[in-house]
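As you look at this complex, bear in mind that one protein chain is not there, while each of the others sits in place.
A, B and C are the chain letters, set down in written order, and residue numbers restart from 1 in every chain.
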Amino acid sequence: MAIDLLYFAWMREAIGTGSEQVDPPVDVTTIADLVDWLGTRGGGYATAFADRQRLRAAVDQAFVPLDTPLAGAREVALFPPVTGG
Amino acid sequence: MAIDLLYFAWMREAIGTGSEQVDPPVDVTTIADLVDWLGTRGGGYATAFADRQRLRAAVDQAFVPLDTPLAGAREVALFPPVTGG
Amino acid sequence: MIRVVVQDAPIDLAAEHALAEAADAGAVATFTGLVRGDDGVTELALEHYPGATERALERLCEQAVERWTLAKAVIVHRVGPMVPGDRVVFVATTARHRGAALEACAFLIDRLKTGAPFWKRERRGSEARWVEARESDDVAAARWGAAG
Partner (left out) sequence: MIRVVVQDAPIDLAAEHALAEAADAGAVATFTGLVRGDDGVTELALEHYPGATERALERLCEQAVERWTLAKAVIVHRVGPMVPGDRVVFVATTARHRGAALEACAFLIDRLKTGAPFWKRERRGSEARWVEARESDDVAAARWGAAG
């Protein structure tokens, strides 16, 4: 099942793109699984997701914890803690 | 000793003037004494100063309690509780 | 920087806010009080004690600047006759951090309500009456500690 991924801030810079579409294997059932799977690509992905304490996520534009199931997700965003305002 | 008196808001309206100069007798030593003495004039003065709970004062533009001595005062203002801002 | 103005003219919010801004202090909090027309008021007139008013407002600003280490404190107060929607008072406080700016702004408007010589007279059509002091204002002012 294809998922649109979005990356922001320094994670976007580390990975080298702000968005991509992926089709993870069936055993990737949570956001944490997805991050592990992306991390196996190494390079910028491994750098971006090295520190899980500094990783935040949104599923279909709603902020969620990393153990949230991916079931039905169309858009997943991965980003560092916000620093706005 | 001449003192400039100022009245504000409904006390000014009751008395009929916003300012006047008075020369109270020597036994008028505090603001409370001054108010008593003005009250003996009756009419608007008696009305204005009927309720001491609703009377505030300033001596030379500094807010003070009614038992403050008049010694050396050049300007005394008498007015109701403020309602500004 | 302390700026205190008591004026008959309408309050120019854009100009006053620009004066409150500072590139070395990133947080500006403001409070603006408007004449409310929802309970039939057709005119609000403010009387004040010239000289004493400015002195009282400057004193409040000095206290706020010291207590919250403000870069700027601004109070612009309108007097005379106004209509619903008009700006009666504008308070702005500028600090490096938002907590200080917001608290100092609340302090100034609470204190201004009880510690500065302004009196309001409301008109509803042909009937005018002086506004009575509200106990809730004394309570709000008291939470900041003893009046200075």
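Criterion: a residue touches a chain if its C-beta (ideal position, glycine included) is under 8 Å from a C-beta of that chain, and two chains touch if they have at least 3 such contacts.
Please read all numbers here as calculations on a predicted model, not as lab measurements.
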Neighbouring shown chains of the undisplayed chain, as defined at the top: A, C
Contact with the hidden chain (one of C:21, C:66 or C:138): C:21
Per the touch definition above, residue among C:4, C:57, C:109 or C:133 touching the missing chain: C:109
Absent-chain interface as seen on subunit C, which is shown: 13-14, 17-18, 21-38, 84-85, 87, 96, 98-99, 101-102, 105-106, 109-110, 140
Interface with the undisplayed chain - residues on subunit A: 6, 8-10, 12, 58, 61-63, 77, 79-85
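One rule holds in what follows: only the chains that are shown with their structure count from here on.
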Centre distance in Å when subunit A and subunit B are each reduced to the mean of their C-alpha atoms: 74
Computed distance of Cα centres, subunit C from subunit B, in Å: 26
Multi-chain contact residues (two or more partners), subunit C: none
Of all residues in subunit B, the ones touching two or more other chains: none
